[in-house]
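Then we have subunit A:
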Amino acid sequence: MLKKCASRIYMVLIFAFLYLPIIVLIALSFNDSRSKVKWGGFTLRWYTGCFQDEKIMTAFVTTLQVTFLSAIISTLIGTLAALGIAAMKKRHQTIYLGATNIPLLNADIVTGISMMLLFVKFIDLGFVTVLLAHITFSIPYVILNVLPKMKQTNRSTYEAALDLGATPLYAFYKVTWPEIRPGVFSGFMMAVTMSLDDFSITYFTKGAGVNTLSTMLYTELRKGIKPELYALSTILFFAVLLILLAGNVYPGKKRVAAK
Partner candidate 1 sequence: MRKFKQQFLAGPYLIWIIGFILLPLIMILYYAFTNGDGSFTLSYITAIADETNRKAMGLSLRLGIICTIVCLVLSYPLAMILNNMKIKNQGLVVFIFMLPMWMNFMLRILAWKLLLSKNGVINSILTGFGLSRINIINTPTAVVLGMVYDFLPFMLLPIYNSMTRIRKDWIEAARDLGAGNVTIFLKIILPLTVSGIISGIVMVFVPSLTSFAISQVLGGGHVLLIGNVIEQDFMQGMQWNAGSGLSFVLMIFVIASMTIVNIFDKEGEGTSIC
Partner candidate 2 sequence: MSKHLIDFIGISKSYDSNLVLDDLNLYIRENEFLTLLGPSGCGKTTTLRLLGGFESPDKGQILFDGQDITALAANERKLNTVFQKYSLFPHMSIAENIAFGLKISKKSKAYIQDKIKYALKLVNLEGFENRSVDSLSGGQQQRIAIARAIVNEPKVLLLDEPLGALDLKLRQNMQYELIRLKEELGITFVYVTHDQEEALTMSDTIVVMNQGYIQQIGTPENIYNEPENAFVADFIGHSNIIDGTMIKDELVEILGARWACVDKGFGNNKPVDVVIRPEDVELVDPSEGTLQGEVTSLIFKGVHYELDVMAGGYEWLVHTTRFVPVGTKVGIKVIPFNIQIMHKPESSDEKAVEIDA
């Protein structure tokens, strides 16, 4: 049982490594002191403060706008692309999937710079260019989530539906859609995650004036971080936790019900 004990300890150590910084951030968000590390008593003033800070709120709203717009648009384009790619010949599929892999495998800094170089030729850097960039790096995640589901779907059931008099659109809605829906959903969630987390690509395509949370934090770092940001990050962390738990529990229940 020595082995079991050792593996427990190992797990706890890694767990501590992963959660220590998060715990520190959460603790500091309740710390009534401007100094970073001295405990000055419990307070909620950073929480009220962060909603009144215009800079933080603007960045927050921009982040949400970029994230959800880019996730919705990339899910749309990506799902259509997956449907198209699934119907292609092997050779064309390879070409498309190769192109899909470029933004996934390329360094973020190179992807960001390459798009910046293109964008500045046509428009001023700003909200639109950030959005376009986010859509670009999100589409591959959608495709890679939907395509495997497309391969599992039996084409003959779709054809059977057509044979029974369904229009292609109706057959898609009734036969194909239910099968790829989980893939579309997880693709959307990944697009949201990647967009929320992105720093490098946003940094190069944002221009002056526009900031997401990531880029705002980066510029604030030089001046010293405001404690209001700890509060915001704590709120965000628990919001994400709730969403993920809801998403994790729900499909599980459904699967049990189906049995």
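One rule holds in what follows: contacts are C-beta pairs under 8 Å (C-beta built on N, C-alpha and C of every residue); 3 or more make two chains touch, one makes a residue touch a chain; residues count from 1.
Here is how the candidates were picked: all candidates are chains of the complex that A comes from, given by their letters.
Here the structure is a predicted model, which is why all the values come from computation and not from measurement.
Candidates 1 or 2 all belong to this complex, yet only 1 touches subunit A. Taken together, the subunit A residues at the contact with candidate 1 in this complex read 7, 10-11, 14-15, 17-22, 24-25, 28, 36-38, 77-78, 80-81, 83-88, 92, 96, 99-111, 113-118, 121, 132-133, 135-136, 139, 141, 143-144, 162, 168, 193, 196-200, 203-204, 213-214, 217-218, 221, 225, 229, 233, 236-237, 240-241, 244, 248.
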